[in-house]
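I have a structure I would like to understand better, so I am pasting it below and will then ask my questions one at a time.
The complex is shown incomplete by one protein chain, all other protein chains being positioned as in the whole.
Chains here go by letter, A and B, matching the order in which they are written, and residues are numbered from 1 within each.
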Amino acid sequence: MNALLALDYAGVAVFAATGALAASRKQLDIVGFVFLAAITGIGGGTLRDLVLDQPVFWVLNPAYVLVCAAVALAVYATAHLMESRYQVLLWLDCIGLSAFAAMGAAKGLAATGSVTIAIITGMLTATFGGVLRDLLAGEPSVLLRPEIYVSAAMAGAAAYTLGGALNLPQGVALAVAFAIAFLIRGGALRFGWTLPRYKPRAGRDVGPRK
Amino acid sequence: MNALLALDYAGVAVFAATGALAASRKQLDIVGFVFLAAITGIGGGTLRDLVLDQPVFWVLNPAYVLVCAAVALAVYATAHLMESRYQVLLWLDCIGLSAFAAMGAAKGLAATGSVTIAIITGMLTATFGGVLRDLLAGEPSVLLRPEIYVSAAMAGAAAYTLGGALNLPQGVALAVAFAIAFLIRGGALRFGWTLPRYKPRAGRDVGPRK
Partner (left out) sequence: MNALLALDYAGVAVFAATGALAASRKQLDIVGFVFLAAITGIGGGTLRDLVLDQPVFWVLNPAYVLVCAAVALAVYATAHLMESRYQVLLWLDCIGLSAFAAMGAAKGLAATGSVTIAIITGMLTATFGGVLRDLLAGEPSVLLRPEIYVSAAMAGAAAYTLGGALNLPQGVALAVAFAIAFLIRGGALRFGWTLPRYKPRAGRDVGPRK
């Protein structure tokens, strides 16, 4: 349970930091920092718990929200020191994505026993906080960026379920899942890895963009 | 129950196809196709089940998600063959809207016995997947298009509750509800049907659009 909890707090904290960085890019005030940090930090896990019909994790334990608030204050105090806040945001988002893909898969598998559901809850937990952050801050969605993103979450979540099938200890399965998601998303950020993107055949009508 | 299940799978599959088509317009990769297809296919029913405090349908039965993934792969392979992908998207969305208006009303009426709630859950189920698709893909919301859209879902859902009041067999009520929603939305697509849109009086201040 310790590895789970550590991953959970780490994921919440780094996603909260990305929300605060988005707030700094929009020049919000300090309460705006806390609000956007909290929504980004706990949004993915909230959706996961709702669809799994589990009590929402931060309602059981409000410390998660206080972590978000503390992170928001720290970012408010230090964001001006960063060379490129958007780069920092992307790398923290990468850590959060990896932590939540593992966590979300673990919680989904424990709640339902279904590998399919575990992979989906891993992907949802990992991506939904960032989706909310981008929607609320009016930033282009990280989902639509060219480099691999959702795929990294899927691979991490799938790795966790494979670890379960192989009877690995949970801490090991979580670590492997985190590492796989991180290597894939991190590689995508560092080296621009992409999967082949859909390309309509030249000369075809791609439809009105009304 | 068979008519219900058939409508449900049909709605999920065609909405998934619209999500995949939106992914193709954004030139996402294959995992992006699957992700957007799944969110569009199961988003409306997920919200319906959450507000009705029912178990989320795809958590009970992950086959729905696999249908979305299969549809996404099929669209990835064939989208370039389509003359106008946006037209296809709108017509599939029309079928999904009609199926989910009927389904959503049936589930809302069964869960609460309230006609008002049934009409609302019909509308929510029918429209929310498309709303999520447009938000996540950064497309202009189908809700804001000039032709009749939400009204078709409302009419279909209302028709289902009327069928219940008249003690029609459920299969008949579902078919009638589907047909009414389809004829209204289809007519709107084909002939540009609109309800009168709100027009501020000429010369009035319409407010800053800051």
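The rule is short, and it goes like this: a contact is a pair of C-beta atoms (placed from the backbone, for glycine too) under 8 Å apart; a residue touches a chain by one contact, two chains touch by 3 or more.
Fair warning: this is a prediction, and the values are worked out from it, not measured in the lab.
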| item | value |
| --- | --- |
| Candidate in contact with the missing chain, chosen from A:Gly11, A:Gly32 or A:Gly186 | A:Gly32 |
| Per the touch definition above, residue among B:Leu7, B:Ile42, B:Leu90 or B:Ile120 touching the missing chain | B:Ile120 |
| Residues belonging to chain B that touch the chain removed from view | 50-53, 112, 114, 116-117, 120, 123, 127, 131, 135, 140-141, 143-144, 148, 150-151, 154, 194-201, 204-210 |
| Touch list for chain A against the chain that is not drawn | 23-33, 35-36, 38, 46, 50, 55-56, 58-59, 62, 65-66, 76, 79-80, 83-87, 89, 135-138, 140 |
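Convention: only the chains that are shown with their structure count from here on.
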| item | value |
| --- | --- |
| Distance between chain centroids, defined by C-alpha means - chain A, chain B (Å) | 27 |
